[in-house]
Structures are given as structure tokens and as C-alpha cells.
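Have a look at this one before I ask anything.
Excluded from the complex is one protein chain; the other protein chains are retained at their positions.
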Amino acid sequence: MKGIYKCKINNYHRIGDDLYLLSLRLSGRVAVKPGQFFMLRVREGSEPLLGRPLSWFRYFPNRRILEFAFQVMGKGTEILSRRREGGDLSIIGPLGNGFETKGLRGRVLLVAGGMGMAGLWSLAEALGRNPNCAVELVWGVKSKSRFFLLKELSKRFKVHPATEDGSLGKAGLATELVKELIDQEGLPEHIFACGPKPMLKSLSKPALSKKIPGQVLYEERMACGVGACLGCAVPASGGGYLHACLDGPALRFDQIDWERVRC
Amino acid sequence: MKGIYKCKINNYHRIGDDLYLLSLRLSGRVAVKPGQFFMLRVREGSEPLLGRPLSWFRYFPNRRILEFAFQVMGKGTEILSRRREGGDLSIIGPLGNGFETKGLRGRVLLVAGGMGMAGLWSLAEALGRNPNCAVELVWGVKSKSRFFLLKELSKRFKVHPATEDGSLGKAGLATELVKELIDQEGLPEHIFACGPKPMLKSLSKPALSKKIPGQVLYEERMACGVGACLGCAVPASGGGYLHACLDGPALRFDQIDWERVRC
Amino acid sequence: MLSLETRIGRLVLKNPIILASGTCGYGDGYRDFFPAGQMGAVVTKGISLKPRAGNAPPRIWETAGGMLNSIGLENVGVDKFISEKLPLLRKQKARVVVNIFGERREDYAKLAERLGKEDGINALELNLSCPNVKKGGLEFGRDGRSVKQIVWAVKSRSGLPVWVKLSASRSDPAELARWAEEAGAEAVVISNTLRGMAIELEKKRPALGGITGGLSGPAIKPVALAAVYEAARAVRIPVIGCGGICSGRDALEFLLAGARAVELGTAVMANPRAPLEILRKIKDYLSGLGLQSIEQWIGTLKPE
Partner (left out) sequence: MLSLETRIGRLVLKNPIILASGTCGYGDGYRDFFPAGQMGAVVTKGISLKPRAGNAPPRIWETAGGMLNSIGLENVGVDKFISEKLPLLRKQKARVVVNIFGERREDYAKLAERLGKEDGINALELNLSCPNVKKGGLEFGRDGRSVKQIVWAVKSRSGLPVWVKLSASRSDPAELARWAEEAGAEAVVISNTLRGMAIELEKKRPALGGITGGLSGPAIKPVALAAVYEAARAVRIPVIGCGGICSGRDALEFLLAGARAVELGTAVMANPRAPLEILRKIKDYLSGLGLQSIEQWIGTLKPE
């Protein structure tokens, strides 16, 4: 159930350029679904005011360890990156709907842009345990220093890496690689994607025109994270808005009016 | 000359309950007078916005070491107390007028309330070097854990300590001790005082009525510290206001309209 | 035993903590974290005659010590509110205040008429101060005569206690509070957000989809506090303080300045435990002073 958890910071790992793996020890158990997230309270004094939404990354129920992987982007994540081990951290969650994976079978393509991999990791692990699914990943980043735990991932899944500067794997964008893959190997049964909005938007075109069922983890600025402020609006295909923290963050491609998505 | 000095934090010492001695290494030399102060920039993000005024405590020109002694009172000093050795710190100064000590001779009484000792330390040292002066100190604090470097001070000067809870020295206020001293040993030639406003105000009564020449180090909230904002108003005996950062912080008892001093 | 009861016109609140409009959904947005019934009252998201989709995202932007929002009064409209949201609220055992908003003056009267017929509503709060919509809201809230007309219409059509929510942005809340009082409002709520804006430098565009938005949070606390202090001296009806209240100390300051209750917005979004923490702190502080009742604290700021 949604709740406020006071956690101890178990440890920190730098896992790449400005990339951190934060491991928290919870006071109790929590039931989490891939695609759900937590609001982390990083406040020192009156800044930053709001919590920071992060997808949960890995969860070890027996040890009550919940992990987050994050990139330093601004003030909040910067503060988070220099909190001390052993310190306290309040988190709120699990929030949002999580990915829909019932009845999933066949070839499933996971497309991550940059830090978007943090949002897909738990999904990959879950699908990896599903004997009916063949999981394949496309992961595009700016430059190879932005990959994290790539080796570990590659051991367990078929991963297609791409870098914009060509420093590792295919040179170019994740979306270009997806197009190639589809051309070569046909349509997957399902696509899951997480990454910057331009990537999701560009992915929505083939997904919708070729009618590939798919879901995205949609990141929008949030104040409450619990559906109370209507801040996290996502243009809905039927007109009006969905709310990322309540209806999402996992949304089907066809739920979103991509025309109105501002990048 | 007034300037902005980028300093290295040389080291920190805890010198008592919530009391710290901060030692900075300057990039160049600076000419400082007892009673002058610096504005320390403790800002992290946009808070706290303003610099914090602190009297310089000790200065070692050869090693380019400038020291401050401070008590943790709020946000700014709290941040200051956990800055790391080796880190940078910007300070602005020396600011204010400094004490007038020309022609001083005879028995000189220094009266410190709590952390006010930080503002009188450099004066005591200077007067101690003056063969015409006999320096005596009255130092009152809440409880003995609020004294700092008392042993060192007592070795060099005649110190009369007082504590409100009676844990060391005379039980009571510094001002009560001053009255006793005057009753027993007669009027001093000059009084210098630094401490909370109620102490200064109460000291002003005998000082003015008995016509003992004297100066106080007057602490007022400051924004600029350089005379540019008129924020640090001190009720002037002639009407209107003086400005602590420009006309002071060292002011003669008779310059101040103590009636209008809010405590 | 300390009594925290505070009277707002006809309404007695068991304590002075109110969840502010738009930051707690339809009053029940934090049901997973604490029972709304522990609050003095909850205020719903602003309700309009017709459903509103709200403004284009982004709708949230952080600023120094505060945040901007440009929700644009997205809401389900009064019909759906009555059929779907109100039943849940009635169950919560909280004092329920419905915040209403109109583009035209008549809208307020129509909303009053609809809502006046429903059970389980303890007061109506008129949003005359929203900076996030083109028409209505702030416009009416800047003109005393409009305030008076609207209050009068809502009061007579609904029979419910009327609270008027004003802003310290671009209008003088103390002055407008006088008009509201004259028209029979039972309380004024001060302040709504302040009109504000942020820019995404690299993209050379306004940060918010709605271009401008409303500033809330600690940054506006001094502005709200001054307005509350002045309004409490200008009118005899209760003033409810709102704006940047994040701690028990903040709340105690507003009460000291003359507010008879306080609304919490941003603080709750940042920390769902804030309302209970603030309530506890108020209790401890006032008990520590040996007071019997919060009445002995409200408005007791020394004049000097």
C-alpha cells in the first residue's frame, strides 16, 4: 500500500558518469510492480521543496533493500548523490499504476533512452522470469560512459546498445536501431519504452502506425505524486489529460495524444 | 582595504557546546583592527541568502591565517559548522570602524556576554600589549560549557567569570559582577563591552550615569555590511540612527539612545 | 486540556488545520496517508459548472523557496462532483468546504444553487483569486463591487456559509475583505497563489504550458502573513491564513497575526505527514505555554 517509509541509506555506488545506485533499507515490506515509482524527499531547509520521483530499480524483500538508480540532473539529485550512508531518507510510494504484463507472450522489445533504463530494469527482470516471453533490449545513450551495469544486463538478455557518439555499439539513436530491428526481424509482440520525450514521441509513430501494442513510462513534472494536485498532466488521445502519477506513469502508446506532447 | 577574499578553510575546532573556531588561510595580507568584522558567505543554493557578520578573532599575518570564533545560532552558522576543511569560503572585509584605543591608559574593563568574548578577544590581546593599560575581564555565560579558551585567557589576564547557573565562577549575570567590581574596586578608566543587547543596555546605565567612558560592539542585523543598504540601524542619542556596519560596530555608550534599543 | 476548537462563522472546526483547495484532490487525496477527518476541514479542488480540461503541461515548476503551478482549474464539473466525489467525501467525517470557480458572475450563483441542495457540504469557498485562468477568478477578485455581488448571490442561493478566497497578488486583500464582509461572507481566506512565471532559458520558452502560473510555498509566506495581519485588523469576520505554511511554527505565526485557522497546500504535497506534524507542534507549543484554548493565542501578537 502507498505509504511513507522512513529508510536508512544502506549504501551508494557510483555506476557511471553522474550515475548512482542508491540502496535503502526499509523498515517493513512493500509490494512493488515494475513501472511504479517513489517520491524521495531530498529536502534540506526549504529547498528543494518537492519530492523527486524515481522508479524503483531492484527490490530484495528478504533483506528489505530497495534500490534506485539515478542520474544527477539538478539540485535534487545532486543533494541525493551526496547524502551519507547510514543517514535517513523518507520515501513515499509505491506510486502509479505499473506496467500491464498480463498475458504477455512472444518477442518483447524494451527500448531505453539514457537513464530510462532505470525504469525498465525491474520490468526486464520480471519478464525474464516469464517462460512465454523472449526479451530483447535496445538501449541508446549519448556516450558509453552513460551505460550502467551493461555487462550484467547483457549476460541475461539480448541487448542492442547504441551511442550517439558511436563510442559503443551502434552509432545513432535508440529509435533508429529499433527501426532497423523491425525491418530485419519483424514486428515484436509488444514494446515497452522509457526515456526522454522526443524518443518516446518518435517511437510512437511506428508503434501506432504499425499497430504494435506498447507501453511507455511517461515522465512528467510532479508536485504530489499521489493524484492530489493534477500537476502531472499528459495529453490524452481522447482530448483532455491523463495524470502520470495516477493513470500512469505506464501508459499505452494509444492513450496519449503525441501531437500535444511538448518536448 | 575592504575586499572580497577567497579563503581556504584551514581547520575547524570545536571549542565548546555549539562553539567553533574556524581558521582560514587568506590569499593575501589584510589589515585588521580589533572590533572590525567580516561578512562570511555561507550560501548553499539560494539559502541563506545573506552573508553572516563575524568579528575576526585572531590573525597571524605571517601564516596568513585569520580566525573566527562562532556559536551555532541558526541556519547560517549551522552550515558554517559543517563546512569541510580544505574547502573554499568567501569573506568580505575588514568592515566597520574598530574600537578606539588611542591614548588609553589605566584600568580597562572588558565585559563579555556569552559569545561576545569573540568580539573582545582581539582587543584584549591588543590592550595586553599596551604597557599603560591594566586589562581586566568580566565574562558571563549561561553555563560553564559556553566558555571557550578560558584557561588560555586566564593565564594572560585577570578574568572574572560568571555563570547564570552558578556552574563556574560567580553565580549571576556579567552585569551584576561588574556592579560588584565597581563597588569594591572603584570606577575603571574605560569599559569595552560585547554581548546580547539586554546586557549592553543594562551596562549603559552605570556607564552613563557614572560617566565611565566606554564602547560597545553593537550587533545588528545586516544585509550588505558595507553601508549600502542602511539596514543596520542603531538608535542614535541625538535622534535618528547610526549604522552598525559603518559608524560601528564599535560605538560609545553615549552615542546610542538606549531607550529606543529593542531587546 | 487544550482546546483547539476554532469557530469560523457558523462553523466550528475541531482544530485550525485545513487542507487547501487544489492540493488534496477533491478533499480525499491523502486518504492513504491520514484520515481527512483528523483535519479541521478539507477544501475541494475548485469546481466549475462545466468540466474543465485545464492547461497544457508542464503545469509544475520549482522556484527558489517555492513552486509555480498552472493547473488551470482542471476539474470534473459540478455534476460529476456531486455524483462521484461528494459521496466519498461525506464518508470522511471531515468538515467539507467546496471551492467554486466561475468564468462569469452568474456561474457562481448557479453553482451555489446546485451545491446548496446537497447534503454534506459545510461551506462554499469562492475562488476569486486564481491567477491561472484567462477569464474570471482573479479579475473578479480585484474589484470590490464584483466581490460583493458574487458573495451576496452565492449566500442567498445556497444558504451555506460563504468563504471568500483572495490573493495578495495585484490586489489589496484587506480592502477586498471589507467588501466580502459587507456582503455577508463568513470568512476570508488569504492568500491564494501569487501570479508568477518561469522561463526555460535553453529552450527560450516559458517553463509552464500555461505561460504564467501561481506561486506557492515558503517563498510567499511573508506576503501572505502581511496580508493576513492587515485583513484581520480590517474586518471582524474570521480570516483564514494560507501561503507557505510548512511547519507548526509557521502556523502559530499566522494564528498570532490574527488568522482563526490556516490552510495547507504545498506543504502537504511535499510531505503528506505535514498536517499531522503541524497539528502536534501547535498542541505541544500551546500546552507548553499553559494555555487552555487556542483562543488565548489567536491574534495576540504584540502591537508595539
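Lettered A, B and C in written order, each chain numbered from 1.
By our rule, a contact is a pair of C-beta atoms (placed from the backbone, for glycine too) under 8 Å apart; a residue touches a chain by one contact, two chains touch by 3 or more.
For clarity, every value in this text was computed on a predicted model and none was experimentally measured.
Only one residue from C:Arg7, C:Lys93, C:Arg249 or C:Arg280 touches the chain missing from this view: C:Arg249. For subunit C, the residues touching the absent chain in the complete assembly are 63-66, 68, 142, 168-172, 194-199, 201, 203-206, 211-213, 215, 217-223, 225-227, 229-230, 244, 249, 252-253, 256-257, 300-302, 304.
Interface residues of subunit B with the unshown chain, by the touch rule above, are 1-4, 41, 43, 46-51, 90, 92, 220-224, 226-235, 239-241, 260, 262.
Note that in this section only the chains that are shown with their structure count from here on.
Most remote chain with respect to subunit B, judged by CA-atom centres, is A. Looking at contact counts per chain pair, the maximum sits at A-C. Nearest to the overall CA centre, using the mean of each chain's CA atoms, is chain C. Computed from the mean C-alpha positions, the centre of subunit B lies at a distance of 47 Å from the centre of subunit C. Averaging Cα coordinates per chain places subunit A and subunit C 35 Å apart. Averaged C-alpha coordinates give centres for subunit A and subunit B that are 55 Å from one another.
Residues of subunit B in contact with at least two other chains: 46-47. Among all residues of subunit C, those that touch two or more other chains are 64-65.
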